[in-house]
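Every protein chain but one is kept in place in this view of the complex.
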Amino acid sequence: MRDSAIITIPSHPKYLSIVRAVTGKMAELSGMAESAIEDVKLAVDEACSNVIKHAYKGNVYQKIILRFKTSPKGFEVIIEDNGLKVHPESLVGRDLEDIKPGGLGIHFIKKVFDIFAFDEKKKKGNRLRLLRYIKGKDGD
Amino acid sequence: MRDSAIITIPSHPKYLSIVRAVTGKMAELSGMAESAIEDVKLAVDEACSNVIKHAYKGNVYQKIILRFKTSPKGFEVIIEDNGLKVHPESLVGRDLEDIKPGGLGIHFIKKVFDIFAFDEKKKKGNRLRLLRYIKGKDGD
Amino acid sequence: MEIEIVVYKGTKVMELSGEIDMYTSPELRKELMGLLQRKVSPLLVDFKEVSYIDSSGIATFVEGLKGIKTYGGRLKFFSIPDRIVEIFNFSKLDRVFEIYRNLDEAIKS
Partner (left out) sequence: MEIEIVVYKGTKVMELSGEIDMYTSPELRKELMGLLQRKVSPLLVDFKEVSYIDSSGIATFVEGLKGIKTYGGRLKFFSIPDRIVEIFNFSKLDRVFEIYRNLDEAIKS
């Protein structure tokens, strides 16, 4: 095993601070720039919040698995749950001009990750793959 | 799943900062006092360093699994590896009066954890169980 | 996250610190709704010690702003760390919230 880490947590919002801590450290180890690290922490937090809210409908005793992998290609996070299947057509953030609560998570995720893709082969639950390609020195 | 978390990391020292971050957050969630949290972070770091040094003989590409559990009984960490079996008779820290490098890890672990026990039933590798009982307000 | 309500020169100031996320934002929401129920205005929010905010925290403030506007009240933010300004800008909420550099500017305006 190398350049990777796996964490399994309950689907309770109090574990989001652990998700952020691990995400931040893994991003740091990957050599990412400080501002991108902050964006990545926010994005992974949002993806897990969505699992809790949408896939698990607020049930806080389910399981979320996060797999981190750093490689010359980029920084990858795979997030798995056993909740309700995502409807791909529902995966849209709100129009940023239409000010109302909610609908920002997907925007924050797509801001920093180049790939945001649910694995269609997973039978039960969801497997979200997030990948950020290695950027040049001032890449954002 | 509740009141628990699992992390799997490579046996590379660069992952110790992740171990400390998760340990600290889990201890915080368990409601532990600040000074005990610091002791627990150090202890779990030392236990993982020992796995890298002694069980894996410095091989940094093996696997370490940490399971955290908080309960009314206390704060538990179970650390698993697939390395060389521990010889229980070797598990002694140095005499603190005998100043020399090394031999402090076990002291730091036993300072804060009430139970320090290798599971003899595990066939390959090691399973170390650390448990700290819930202490009164000023318990140390 | 910690919330403290102080009164500065007769004005209510909500001093926030720590991380605002899906775990802590319900408490923020409760506090905010309590103040709106009493039709507090203006309500100032000090972000200086806020180290993190996610979309649930932002949603809470968007809801708070909508609520305070129903009675013509004003919600003013100040001392927002750069990182959080960046998040507000990205979300185009810098145009929606009243944002000031510090307490004095927030009070005066």
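By letter and in written order, the chains are A, B and C; residue numbering begins at 1 in each of them.
In the analysis below, a contact is a pair of C-beta atoms (placed from the backbone, for glycine too) under 8 Å apart; a residue touches a chain by one contact, two chains touch by 3 or more.
Since the structure is predicted, the reported quantities are computational estimates derived from the model, not experimental observations.
Enquirer: Give the labels of the shown chains that the missing chain contacts, considering the complete complex.
Expert: Output: missing chain touches B.
Enquirer: Among B:1, B:16 or B:91, single out the residue that touches the unshown chain.
Expert: Per the contact definition at the top, the residue touching the missing chain is B:16.
Enquirer: I'm checking contacts with the chain that's been left out. Which of B:52, B:77 or B:128 qualifies?
Expert: B:52
Enquirer: Kindly note down the residues of subunit B that lie in touch with the hidden chain.
Expert: Contact residues on subunit B toward the absent chain are 12-14, 16-17, 20, 38, 41-42, 45-46, 49, 52-53, 96-97, 99-102, 104-105, 107-108, 111.
Operating definition for what follows: only the chains that are shown with their structure count from here on.
Enquirer: Between the chains shown, work out who touches whom and classify the graph as line, ring, star, complete or other.
Expert: Basically the chains just string along in a line.
Enquirer: Could you find the chain whose CA centre sits the greatest distance from that of subunit B?
Expert: C
Enquirer: Could you tell me which chain's Cα centre is nearest to the average position of every protein Cα atom shown?
Expert: A
Enquirer: Need the CA-centroid distance for the pair subunit A / subunit B, whole Å please.
Expert: Whole-Å distance between the two chain centres: 28.
Enquirer: Approximately how many whole Å separate the CA-defined centres of subunit B and subunit C?
Expert: 41
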